[in-house]
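All remarks here apply to the structure that follows.
Only one protein chain is missing; all other protein chains are in place.
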Amino acid sequence: MFADRRIGLALAAPAMLFVGLAFLLPVGILLSESLHAPSGWTLSRYITFFTDPLSLEVTLRTLRLGIGVTIVSAIIGYVAALAIVEAGPQTRGRMTALFVLPMMISPVARTYAWIVLLGRTGLINKAVVGLGLSDEPLRLLFTETAVFIGLLQLFLPLMVLSLTSALENLPADVIPAARVLGAGWLTIFFRVILPLTREGLIVGGTLVFTGAVTAYITPAVLGGAKVLMLETLLYQRVSVANDIATASVIAAILIAMSIVTHSLIRRMTGMRRAA
Amino acid sequence: MSDPEFLALRNITISYGRSVAVDDVSLTVPQGELLALLGPSGCGKTTLMRAVAGLLPLTQGGIVLAKRDITRVPANRRDVGLVFQSYALFPHLSVFENVAFGLRLRRAPATELKQRVDAAIAMVGLTGFESRLPRELSGGQQQRVALARSVVVRPNLLLLDEPLSNLDARLRLEMRSELHRLHRDLGVTMIYVTHDQAEALALADRIVVMRAGKVAQSGSPEDLYERPTSGFVARFMGFENILGVQPDGLSGEKGMLKIPTAGLTDARALAWRPQNVQLGEGPFQGRVIGASYQGETTEYLIESAAGLLKAQASVTAPRHTVGENIAFDLPVSRAVRLLEV
Partner (left out) sequence: MIRIAGFSVLGLALLFLLGPFLIIAGAGLSAGDILVFPPQGFSLRWYAGVFEIERFRESFLLSMELAVGSTALALLLGVPAAYAMARYEVPGGEWIRTIVTAPVIVPAIIAGLALLRYTVIPLGLPVMAALVLGHTALVAPYAVRVVTVSLTHLRPDVEEAAILLGASRTGAFFRVVLPNIRNGVMAAFILGFITSFNQVPVSLFLTGPGVSTLPIDMLAAMEFVYDPSIAALSTLLALMSVSIVLVAERLLGLSRYV
């Protein structure tokens, strides 16, 4: 530790000023718009937003998809992470890399694949028609299911990775110990594994949830105008009607959710450091 | 020893907010001396050393080195070397480049640089290891590189911060004599910070014992070993039995041993090493509650009216067993008189 505060401050100042002026200031002004109307400070923009049936529907759908994707990825995530941890250390590293890789690939490319799969002439519809399950191709694209699948593919790796690291940090032998005591697999999961990996679940869960709730590309490509989420609604309102009132309220909702979840993560990781 | 005040620390105080780490310390070091700063952790010795190096600002006081007031001279222009407890080698540089670092900054000509670096590496016995990286060396070898790196630039003053504390016992002894030889060969003034009194006694020309930010006592190793003036220094030097002088006897943590103390009124307390406690006969009664055989000697823990005492007897003396009641003596003639408890 060097004592000279002025040098430290001078080194940190450019980054702080840049982010503060070029980022936080405009975002702050946008947020303040949500409490603003020609008449002065007011909550009327929130009231308008939450009484509008479409906005309300989109908000609820966004939450529904966020929660749904989080729960499903937690279930798949636990099974996958347990299998990864069961495997030897070398396989474990390779498996982890396989889950890291897709996160580095353009989400546009990742989402585009589903058009090929779910489209009218896509692989799934060909199979469905070919097997005679349906005379006509099913409408799979531009449904909530399509968006759900796309989001799950985008964010599942986050859950698997945080659960894997939580399971790796599990004290050795607790699972064999529980089995020796005669516990069944469900008992072991709910009484031993779940309580001991709760942090990992919360960290993974918040990452998946915020990711899904603030997604743009997936609902834009797989949901279109029929299945709007908060971000696609924001984009549509601004680009079609220059509707800053709605945009600022959506911004406030998303940022509020994001702050809550991030402080939750920080609390959890802080607790682990303290323990 | 040409200059008796080669390094002079004048009324140095260093505080962080409210806590005072070094409290009005003054001391002088003659040129060529090896001074040990001895004390338990938290006594301020490392803080004082870092301040001398220029890594910490003084709250008050001044430092003069080689007739130059360096109080406000930045650390990189003080000509003070420091061997860190962690060695602090540059992980990305080879042994040669680690040692050459200071000379390169001083723009030494290539031939002179090579010569001096080679000599420094040879001096610490690492010839042949020039191209190794620090992580490829053992702890003892890293220590040698750190030494060579510090002395190659010929600093006015070399500071060593607990340099042997990360080595195992055998290496520590070996490095101790190595340091001694280096000091003799180079004649550089050194301040050696340690919490290990055996190290300080073996190496130093003079020892300064620090306690709670102040100098508790300073003197030659013999002075400190034979004639500590306070209970704190006495305990550090192995006087394990310290009893206060009262008008009618000697007081310990539990109670009193009654003896006439008329001739002792100038002392606040008396201190005995374990080997100076006489077992088997004497005016006092105690009970053996612990005995540990150590080969040449046996150590006994004696419960007395004053509290626990530690005694040591040679193999030739009669053995005592735990639980045995025993007579003992604390001969005043073999005690050290302390002015402070």
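Read from first to last, the chains carry the letters A and B; within each, the first residue is number 1.
Going forward, contacts are C-beta pairs under 8 Å (C-beta built on N, C-alpha and C of every residue); 3 or more make two chains touch, one makes a residue touch a chain.
In this text the structure is predicted, and so the values were computed from the model without any measurement.
With respect to the full assembly, the chain omitted from this view is in touch with A, B.
Considering the whole complex, the residue from A:29, A:43 or A:181 that touches the absent chain is A:29.
Within the whole complex, the absent chain has one touching residue among A:43, A:56, A:71 or A:101, and that is A:101.
The chain that is not drawn here is touched, among residues B:26, B:60, B:86 or B:285, by B:86. Interface residues of chain B facing the missing partner chain: 53-55, 75-78, 80-82, 84, 86, 88-92, 101-102, 105-106, 149-150, 153.
The set of chain A residues touching the chain not shown comprises 1-5, 7-12, 14-16, 18-20, 22-27, 29-30, 76, 79-80, 82-84, 86, 95-102, 104-110, 112-117, 119, 121-123, 152-153, 156-157, 160, 185, 214, 216-217, 220-221, 231, 234-235, 238, 244, 247, 250-251, 254-255, 258-259, 262.
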